[in-house]
Every structure is written in C-alpha cells, then in structure tokens.
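A single protein chain has been removed from this complex, and every other one stays in its place.
So, chain A:
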Amino acid sequence: MPAASPATPLVDVRVQPGPFDLPAESARLSALPDVGAVVTFTGICRSDGGRLEALELEHYPGMAEEEIGRVAGEAAARWPIAGAIAVHRYGRIAAGEDIVLVATASAHRGAAFAAAEFLMDWMKTRAPFWKREIFKDGTVGPWVEARAADDAAADRWRPDTAAE
C-alpha cells in the first residue's frame, strides 16, 4: 500500500438539498499543490425508460455528514490523495438531475481513481440515505431495497480481500 501524502489532504463533505457545481468543485481540487490527476464521479437520477418522475431521498441529518466524513478520512489515510470532495443531495430529485458527487485529486491517476471508487462504494452502503421512487403518474413506490451488488462492491475494498 502506498504511503499517505505528507500534507494534510483537503476533505470536504456536504449534504444538501440543492444542486452542486461540478466544474467549481473540480477546479478547487485542480488548484491544490502538486495535483496531476482529478477524478470526478457524478451519480444521476435515472428515468428508467421514462416511467420515473423523481426520487425522494430521506437522510439522517448529522450522521450523514459524519459517516461520509469517516469514509473520506479512510480514503485519505489509505491513498496519497491531495483532496477529496463528496456532496450528497437529499429531498426530491427529478429524473436527469445529479444526486451525488465524488471528486478526488492526487499526483498520479491511480490513487485518485481508487480513492474515488472506494469513497463511492462505501458511501452507498454506509451513509444513512434511503430512497423511494415517484412515478410519472404521481404514485409513490415502495422504499428501494438495498442491493447485494452494492455490498459486494464495498466489501472488495476490505484489507483482507482488496487487490491493490
């Protein structure tokens, strides 16, 4: 495992109802010293073939920020990154709108890619958010069930199984 970066990385976690500014967040990371790579991931509300109007995301205020912060801290301890930004929206999010942003920066691309994927995988299974679907006809669907594939994606980063 590579040693963590000597400088304290920028870690910024936000949980908010409104949209985020991807170019601005990316630019904040690009401006950090000795950055050679910025990776950004945006999670978007699918329309599911046009049947979905929106998602309603409930969250646990306070714990959501803290838990994402813990995951970001783990990423910063594990890879030599210069910065990590995570923004998760809550409330009603229309099909086609952004839901979540993860952005990481490092000197070389490997750490930025790995940290971004780790952050996203763990955020999905550990950050306290729950979603339900709102359909075009106005009906509200049941609470979305957790997917085993998401647990498996997070589990592959465990130290005893992860291939780094």
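General observations
Basically, a residue touches a chain if its C-beta (ideal position, glycine included) is under 8 Å from a C-beta of that chain, and two chains touch if they have at least 3 such contacts; residues count from 1.
Convention: contacts and distances are computed from a predicted model.
With the options "Molybdopterin converting factor subunit 1", "Trk system potassium uptake protein TrkA", "Dipeptide transport ATP-binding protein DppD" or "ABC transporter permease" in hand, the undepicted chain maps to the protein name "Molybdopterin converting factor subunit 1" (source: UniProt). Of the candidate positions A:G73, A:G110 or A:P128, contact with the unshown chain belongs to A:P128.
When the omitted chain is restored, the residue from A:V13, A:I99, A:A116 or A:I134 that touches it is A:I99.
In the full complex, the hidden chain is touched by chain A at residues 43, 57-60, 62-63, 66-67, 88, 99-100, 120, 123-132, 142-146, 150.
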